[in-house]
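Only one protein chain is missing from this complex, and each of the others stays in its spot.
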Amino acid sequence: MNAKTPGSGANRVLVADDNAVDRKLLATIVGRAGFEVIQAVDGNDAVEKFYAEKPDMVLLDALMPGKDGFAVAEEIKANSGDGFVPIIFLTSLTEATELARCVDAGGDDFLSKPYNRVILQAKLYALQRMRDVHQTVQTQRDEIAKHHMQLVADQEAAKAVFDNVASARNLEAPYIKYLLSPLALFNGDVMLAAQNPANNLYIMLGDFTGHGLAAAIGAMPLSDVFYGMTAKGFSLAEVVRECNRKLGSVLPSGYFCCAAALVVDFSRYTVEYWNGGLPSAYLRKLGNSELTPLASKHLPLGILPHDQFKDDTLIHEVSPGDRLFMATDGVIEARNSQGEYFGAERLESLVVNSPAESLFGSVRNGVYDFIGAHESDDDITMVEITVVAEEQLQAVNLQDSLDELGGPKDWKFSYELGPSSLKDFNPLPLLQQVLMGAPYLRVRASAIYTVLAELYSNALEHGVLGLRSELKSSAEGFAQYYQARAKALDQVSGSVRFEVEGSIQETQVELRIRVKDSGKGFDYESYLERARSSETTAGYHGRGVRLLWDLCETVEFRDPGNEVEVTMQWEHGYE
Amino acid sequence: MSDVLDKQLLEELKLVMEDEFTELMDTFLSESVRQFAEARQAWQSSDLEMLRRHAHSLKGSCGNVGATELQSTCAALEHSARDELTADIPALIEQVSNQLETVSEAIRAL
Partner (left out) sequence: MTIRTELDQDAQKLTIAIHGRFDFSAHKDFRDSYEGLDARPHKYSIDMREAVYIDSSALGMLLLLRDHAGGDNADVEIVNCNADVKKILTISNFDQLFTIH
């Protein structure tokens, strides 16, 4: 007879039988099969030897005095922890109920008397293989668990970076309500918000293709461009154009970002928007039962090359109390337990029918009710902006200390844009940048930018392009105005010239800005007369010359009306 | 005399046990005497449960060494004890005693 060598490590067998003859016979058979044998003479001995010797398998006599085999088996199984210790019951019991009891107690197999060497060996080898497999599975499971923990840690780190960089900052204002999906790192949602130097609110929602790190990585250059350019005073068209260019260079082919961006101008009361691939945003006017959809007209960011990218935006008039609502497709695609989609119709109905003050909450609750979800299950990214009167805006954080007296104390420069520049180039960020080179001007950065913007837009639109601002006073006229603007700009011929002088003497700061356009001028006397006499005419909210009067010490028009000079003066340290 | 032990089983047993065959037989001899004594003791104490157990145990040992007739007798004794057929028991005990005597002699003669 040959002793067959059993498989890997699992070769220690506990033999428990109170009958000395049986035990001896078994021990011999098992030993000859290549296993190491540990003997136990009864139930209690079996349990003791199990703890002490830690056998890999157990042969257990069912009926033993004192603690019987069933009790021993139960105890062994309960105390094997993660391991698998096969138990073979030795029994002369043949009745089904008795055998069932063996199984219930945890037996993995039976061996009946008289003992057949071949059968016993076969059973032992089989169980040994099972034990080996079990061991392998456990090892693999532990490996996987370890890698998984690493993965989770990596993702948490990625999420922390993502939260710092790309998710909503600057959104703690009462007129902004938002939800950013807690799964944003994984579903590709991004929400960016910032104020430009004129305190206009720029908001961009993005939805990257792909999930997880692929989306998070795209979010970072996007947010760099967005925040950087907004802070410098670039226009919405310029921001989305650069976002497209940046993503086009960073993302692999086939990856893109559906995005929509709004700019709310709280002094001119307009909303400008660009939407490439997100579901329609909505403008709900106060007291109106209609929604104005702000629909997707463009390809998502990151697809078109720079020279083909379309940055045209649309502008609507707004008034205090109007609300803007924007969401990624997580809302429309939210599903209930029957697999139905929430859908655009339901969303629109909620947006238009909910009471204005609780619009955001109503939409949010409407979605949650529909999907029957707890808050932590949601995958919703949406934002609501209420148009408020300018006075209610949160002030932008003052950037630098009020004590800065450094920088040039006495300077001037002039800057002129010719026709080929007027069409495509926005000089405001550059001018602002230059002016901020004088640190003592920074405390009024916002007002300065606003003044520059107002002077420039007047010079360009009314002076050079010859557009009449009266058009803007009706809703249809408003849209026509901007269409006419785009058309005229395409064929512009003319120039705009800035002359700027700044000085600080002791603590007295003076900034003088002169803008002259190549147009033929206008009857500014009557215009100023009208402006002086009217109170807050509807649609006039601080636009035009009233804005300049608010922010500047002096405002002077010069004949024939194509030149304006303003001065801003203040006591440094007292602002 | 050799009918008392299953020859074929013994042959197989020799193959399995090899040089430990004799030791196994010696173990049987001493164990069987002990188990029978305990069975008898149990009967005298009127402990049917103990009697059943020892009869069961002895039965098992017999099976392993091929003492088939003795094994049957032990089975009968076990069942009588289980079923509380006290009238049958004394005779069965005697039978076991005699057959055990015979089997032991046969084993010593191997």
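So that you can tell them apart, the chains are marked A and B in the order they are listed, and the count of residues begins at 1 in each.
In this section, a residue touches a chain if its C-beta (ideal position, glycine included) is under 8 Å from a C-beta of that chain, and two chains touch if they have at least 3 such contacts.
The shown structure was predicted, so the numbers you read here are calculated from the model rather than taken from an experiment.
Trainee: Which of the visible chains would the unseen chain be in contact with across the whole complex?
Mentor: Taken over the complete structure, the missing chain's partners among displayed chains are A.
Trainee: One chain isn't shown here. Among A:R12, A:K77 or A:K297, which residue touches it?
Mentor: Among A:R12, A:K77 or A:K297, only A:K297 touches the chain that is not shown.
Trainee: Just one of A:G218, A:G233 or A:G277 touches the chain that is missing; which is it?
Mentor: Once the missing chain is taken into account, the touching residue is A:G277.
Trainee: Would you indicate which residue among A:F162, A:Y255 or A:F498 is in contact with the undisplayed chain?
Mentor: Within the whole complex, the residue contacting the unshown chain is A:Y255.
Trainee: Residue by residue, what part of chain A touches the chain that was omitted?
Mentor: Residues of chain A in touch with the missing chain: 207, 209-210, 253-256, 258, 276-279, 296-300, 303, 308.
Note that only the chains that are shown with their structure count from here on.
Trainee: Distance between chain A and chain B based on Cα centroids, please, to the nearest Å.
Mentor: 82
Trainee: Inside the complex, what are the residues of chain B that reach chain A?
Mentor: Touch residues, chain B against chain A: 9, 12-13, 15-18, 20, 23-24, 27-28, 30-32, 53, 56-57, 59-61, 63-65.
Trainee: If we count contacts the way the header does, which residues on chain A are in touch with chain B in the complex?
Mentor: Of all residues in chain A, those touching chain B are 1, 18-22, 24-25, 28-29, 32, 63, 65, 92, 113-115, 117.
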